[in-house]
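A single protein chain has been omitted; all remaining protein chains appear in their positions.
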Amino acid sequence: MSEVLLRLTGVSVRHEVYDEAGAVSHGVPRPRDVTAEVRAGEVVLLLGPSGCGKSTLTLTLNGLIPQVVGSRMDGTVTVAGTGTTATTVPALARDVAMVFQDPDAQIVTATVLDEVCFGPENLLLPAGEVLARAEEALRRVGLWERRGDDPEHLSGGGRQRLAIACALALRTPVLVLDEPTANLDPAGVEEVYRTLREIAADRDRAVLLVEHNLDAAIGFVDRVLVLDADGRVAFDGPARATLTGHVDEMVALGVWLPVATLAALRLRAAGITLEPLPLTPGELATALDTVPVLPAPRDRPAVDVAAGTAILVRDLTVHRGGRPVLHSVSLSVAAGEFVAVAGANGAGKTTLAQAIAGVTGARRGTVRVTGQAGFVFQNPEHQFLTNRVEDELAYGLKVLRRPPAEIDARVGDLLDRLGLRELREVHPFLLSGGQKRRLSVGTALVTRPKVLVLDEPTFGQDRERATELLDLLDCLHSDGTTVVVVSHDMHLIAEYATRLIVLADGRVIADGRPADVYADDAVLAAAGLRPPPIAQAARALTHHPGWHGVTRLADLPVLEPTR
Amino acid sequence: MSDSIGSLRSYNPVVKVLAPVPAMIVTALSRDPWTPAVFAVIALVMLLVGGGLRGRALLWTIAGPPLLVALLTVSFGVWTDPGLVDHTTALLTLGPFTLWSGALETGLATGLRVVAVMLLALIAGLTTDGTDLVRSMIAHLRMPYRIGYAGFAAMRFVPRFRRDLEIIRLAHRVRGVDGGRGPVATLRRYNGYAVPLLAGAMRHGDRVSLAMEARGFGAFRTRTERRHVPLRLRDAVLALWLLAVCLVPHLLSGVLG
């Protein structure tokens, strides 16, 4: 057995909680009483439902908790034999390297090379050694040629690879990654995972990974450590055996499983049992092909599109800083559609959405929308204006000078609908990420717009929060609201949208049902999109051509009509 | 970047910032028009010869000071107490207002002072890169590198905050925040932007600080620096020259009696 590099013994963390007077107490422990170890050469995936303390646990591994982040930790963490409370956080950088979720929040210097050198310089290594390490790390992640660039000019995936290079340059025995792809577009996710797969293949260090995108990660992890909602260790064992052997417990815990596995569970409920339980799209395809006869996929209910046009865009051209962002875009959206707008970064998605909602002026062409469209920005905090949740909801109506009775009724209704009633007097900034997102949607809904436009509403959120929000949007959509969502979240688009518009370089390059767009490889490549896992599996089927158009879980046959 | 001895860019940033300070003080405390005029000309010549200026910067450096002096002469002249200068020549009478030649002289002196101080500051301002200045402060003023790196971080925050501010402005407009016009309405609107901007900024700063510590920032009292800002003989010469210039008013008073 190889050497134990990371050892956690009875680790519980209680975060600081502030009351209204600003006094501090400590909350419930998340994680709670975690005992685990990671050995050299292992790649361990840490799983658990939202709020179980996964990210918190990663912060204990280099002493940021309890030394820097206000919290109380019980138990001990030792890294390569050193206790994390016995030394300082910077000193532990020799033993543990970290990659965080937000690539922008990890950049300190002005060039790619300086950035990678930053860590080794802090450790007072001689300049020659610093450069040697930097070069090796940059070549490893494929950024050596761009060493002179400003990190700002890299793509999201590029910046996260840079963060990985910075971690590698420290040459630590332990590498910890906390949701490294949560803020990236599909092309970025793929880049980062290609890099991570190579690093994992070296087997020369211990890697601990937190990731909700299991589809990408499952291919190269050895072991999973699963926490339950209370933050306790629920399972700890080999990745495949643990996930497939305890799949029902995982579902009950609220752990998000690979989409291929979810598909298999859905088919199992319909009487089709796949053995072994697939974890990847490839395995799902293989398993399905061994089934002699598959029932036909479910028909999609015809979209209930009203006759009226909700949004009409004609020859819209937008320039930003002298550069054209949108070229003569024309489209019309019928009332009641759920439209997704996708495309690579800089394709003009946000600009189009803002133009539809009337957020930005100064443009050529016409945009007509039924009534005033509601708009939800990517970062909810940017939109908040007041100090209390209920004032925040009431604001839009007060601007319209509605009678107080009506304001109270509508705000009360929304508080219930968004699940924010208990929090109505809380400061919007003090809500959790998911609550903030719901509130920001609520501020747009309060005036009852016929058209709701959202910019990357699931950005940086985990699957659970994203699904919660999408169910809310789906509800609105069923009630007749026209929804336009800018997103590169393939799952969202595949499962919910009735129509997908793909932009590239300011032009519409595809516009149709998501299933049809996913079948067009040229469009996907041009827009940096990847088909969702189910579509990947369905298209790889050789024995069931009738299934090639399947793109989402809801297409799979079921016994009872549930979602 | 030029390393020639004739280029101000090749001089040490800290020296360029601090060496003109005595001259600035002498200028600021002077009352006659000659002292600031001499300093302004010296600084201007240094900038034109050694600044390596091009395009708009060059144009403004040449055209700006005379325009500014003219403007300041008139405006400060207008504000001067007529009681102090009504023994001089009346140049212009507009209703109850009279412009005295003495007032213009006072205005000229003030204008020259402001311009001279500005030009002395621009010796460093137009020829120094912010990061080099910080590096030099760490190396030559013994500023803790931790503070210097906070400076680098602050510089990197700026473009991000500008983008954030732009989005916040749009977001508030979408919410129906109606500012109206005029300075008070603008001030109130910006007040509304301050909280989301600063809250986001400080959270970002917090995340950056965790990432920095995780990469060993602060492990030792010093850190390896691969880039060095030189401090050379030429810098001492520059400092001595700018100090020697301070004697000019003394000499002038001898000459002019």
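Letters A and B name the chains as they come in the text, with residue numbers starting at 1 for each one.
FYI, contacts are C-beta pairs under 8 Å (C-beta built on N, C-alpha and C of every residue); 3 or more make two chains touch, one makes a residue touch a chain.
One rule holds for everything that comes next: contacts and distances are computed from a predicted model.
Asks: Just to verify: the chain that's not displayed, which of "Rhodocoxin reductase ThcD", "Glutamine amidotransferase type-2 domain-containing protein", "Energy-coupling factor transport system substrate-specific component" or "Sodium:proton antiporter" does UniProt list as its protein name?
Replies: Answer from the record: the omitted chain is "Energy-coupling factor transport system substrate-specific component".
Asks: Considering the complete complex, which visible chains touch the unshown chain?
Replies: Displayed chains contacted by the hidden chain, ordered by label: A, B.
Asks: Would you indicate which residue among B:A37, B:V174 or B:M212 is in contact with the undisplayed chain?
Replies: Considering the complete complex, B:M212 is the one touching the chain left out.
Asks: Of the residues B:L91, B:A194 or B:A236, I need the one that contacts the missing chain.
Replies: Spelled out, the listed residue whose C-beta touches the missing chain is B:A194.
Asks: In the whole complex, not just what's shown, which of B:M118, B:V177, B:L231 or B:V248 touches the removed chain?
Replies: B:M118
Asks: Extract the touching residues of subunit A with respect to the undisplayed chain.
Replies: Where subunit A meets the chain not shown: residues 16, 18, 21-24, 68-70, 387, 427-430.
Asks: List every residue of subunit B that touches the chain not included in the displayed model.
Replies: 13, 16-17, 21, 24, 28-29, 31, 68, 71-72, 75-76, 79-85, 106, 109-111, 113-114, 117-118, 121-126, 128, 130, 133-134, 144, 146-147, 149-151, 153-155, 157-158, 161-162, 165, 187, 191, 194-195, 197-199, 201-206, 208-210, 212-213, 217-218
Here, only the chains that are shown with their structure count from here on.
Asks: So in the complex, the part of subunit B that touches subunit A is made up of which residues?
Replies: It comes out as residues 131, 149, 152-153, 156, 159-160, 164, 167-168, 170-178, 192, 195-196, 199-200, 204, 207-220, 222-226.
Asks: In their complex, what parts of subunit A are in touch with subunit B?
Replies: My answer: residues 59, 62, 64, 68-69, 88-91, 93-94, 96-98, 100, 102, 104-110, 117-127, 130-131, 152, 163, 166-167, 170, 354, 357, 359-360, 375, 377, 379, 381-385, 395-396, 399-400, 429, 443.
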